[in-house]
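All protein chains of the complex are present and in place, except for one that has been dropped.
So that you can tell them apart, the chains are marked A and B in the order they are listed, and the count of residues begins at 1 in each.
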Amino acid sequence: MASTRPNQLFRNKSAKIAAIPMIVTALFVFVGGTIWTVVYSFTKSGLLPRLKWVGLDQYERLWATRKWLVSIENLAIYGLCMLVLVFVIGFILAALIDQKIRFEDTIRTVILYPYALSFVVTGLVWQWILNPDFGVQNVVRGWGWESFTFDPLYNADIAIYGVLIAGLWQGSGLVMVLMLAGLRGIDQDVWKASRVDGIPAWKAYIFIIIPMMRPVFVTTLVIVVTGIVKIYDLIVAQTGGGPGIATEVPAKYVYDMMFQANNLGQGFAASTMMLVTVALIVIPWAILEFGGSKRHD
Amino acid sequence: MKNSVEIKNLDLQFGAVKVLQNLNLEIGKGEFLVLLGSSGCGKSTLLNCIAGLLDVSGGQIHINDRNVTWAEPSERGIGMVFQSYALYPQMTVEGNLSFGLKNAKLPKSEIETRIKHASEVLQIEPLLKRKPAALSGGQRQRVAIGRALVRDVDVFLFDEPLSNLDAKLRADLRVEIKRLHHKLQNTMIYVTHDQIEAMTLADRIAIMRGGQIMQLGSPDEIYGRPVNKYVADFIGSPSMNFLDGQVKNGAFQVGDLTIPLDGYDFADSSGSAEGPATIGIRPEHVVTGELVENTPFQIEVEINLIEPTGSDTLVDCEVAGHHFRVRMDGQSKVSVGEKLRLGLAPSKASLFDAKTELRL
């Protein structure tokens, strides 16, 4: 009844019940799972996890493995190129579409549809298009340019760029949409003012609009980077890591070690390294975004 | 008369921020009480506490002699009308009116009777089958009032119910609410920042600031005898003119002017207040033209600026180095640069202590 103060634990009872899945997920899966993996990365786990401590052995072995080093190198190349190109392409596309064009919806639909597809589908299509015997190389040779060579997936030196093309094809639409949302979020009066001031459009973009879109850029950056670090399905479908180990990536290394090579310890160490990479990006971002905003209040 | 709502030593804090401090308020049965103040003064917070939508940190709330401090909003015997109407958009008007009654598991016939009665009182019978989106602002507000009405409760809470409406509609609905109050004779607690609403509707007004009640009194009292400079400044538009000076020998001195205070009703009846003070004079209490001769204090000023508003004309001038406004009849023919004779009656002025800002 009203005259008795309800017990604190049972106040808001339904809300607490509703939040149980979230609490379990956050604590057990996200925090618990992460800690578990990090802890077991210091053990000599093989087929099964075992709490036999080996200190940093797994990490030393990891950094002495060629496949891992290649994976890291590939991720760096893929990541850097992807990051730069996806932003350049995404922003230019968004700026073009923002010119009050006709058929805006159609063009946006065409550019974004790859994002709706599975990485497996993307990988397989591009595997087919880049197939030297039937794909682009064959077609160009058929036009009379007999010496034309474009076989990224069969050339270990450039295979990762073949994956990059597929990655860009699938991912640039997302960046475009986010950038477009950012551009549309800018007060139209800014454009009017720059027109009255006689500032050319490209200058307005670089010196006024892009700085104003900083939050959108930062969030997009975080999304793109975390996506890059997770890249796995695309590689499996498009190249299977090959030719040889030319397109291996960390996520695939983890999977191979855990579920194919029965070397859990290596898998845990490698996934911990992935976690560190993401943390190095996400934590400064979080401090900038959320720590900074608190100081402004 | 028994009190309808009693608030005793109410405290509310969010973390370290004290929103309401040791607040006491008694509202009589059938009274129309307006909580008035600028935004952030705690008036809506207080209303939400009464409604049970905010948990208080200390003190008690009684409604109809029942301690409801910890009761659920629906158990308190209140109905509430919100600023944004807060009608359930996917339910018809009828559904909106009946939602609370269904939750209370009232018999169907009873629900029907109450909806019929409420829609008659508010003249919304033709709208019952419509959805809120198909209603005008005024109609929505009426439905929102209806939702409080069907609850058949003694206390109505209004949270700035008219501020989303345009000026004309606001004036119309204001009259309607007043009429409704006359008809229903239930207790109404009404939050607003609009002093016209407050003055026209209220039996008593509580002026709030910083989580405290500055003054509680009838509209007349609040307007005529503000207890401090803040209330004096807050009530009245255009606002009161203030002149800083000294009270000395039963007169107010500002610069080289001496305004006699004969007839001023000092709060301290001995009338012995002396020292630095501020005198407040409402623009509408300054007389011009022939009436000036009848006032104890007269002065000639030069007109700096004229603001005609149609019904009145506001004249800006300077008195003893202070900005001073005078309200004149809208028909007055005056122009900038002209000399104007003003007359003041101290009985209508207000004196405040320079330091405490309390009424002298």
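As a working rule, a residue touches a chain if its C-beta (ideal position, glycine included) is under 8 Å from a C-beta of that chain, and two chains touch if they have at least 3 such contacts.
Please note the rule applied: contacts and distances are computed from a predicted model.
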| item | value |
| --- | --- |
| Undisplayed chain, where the name is taken from the UniProt record, one of "Tripartite tricarboxylate transporter TctB family protein", "Cation acetate symporter", "L-arabinose transport system permease protein AraQ" or "MbtH protein" | "L-arabinose transport system permease protein AraQ" |
| Of A:L51, A:A76 or A:L117, the one touching the omitted chain in the full complex | A:L117 |
| Absent-chain interface as seen on subunit A, which is shown | 11-12, 14-16, 18-19, 21-23, 25-34, 36-38, 40, 49, 93, 96-97, 99, 101, 105-122, 124-129, 131, 134-136, 138-139, 142, 169, 173-174, 177-178, 181-182, 216, 219-220, 222-223, 226, 229-230, 232-233, 236-237, 240, 250-251, 254-255, 258-259, 264, 267-268, 270-272, 274-275, 278, 282, 286 |
| For subunit B, the residues touching the chain missing from this view | 48, 51-53, 72-75, 78-80, 82-90, 99-100, 103-104, 147, 159 |
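We take it that only the chains that are shown with their structure count from here on.
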| item | value |
| --- | --- |
| Rounded Å distance, subunit A centre to subunit B centre (Cα mean) | 57 |
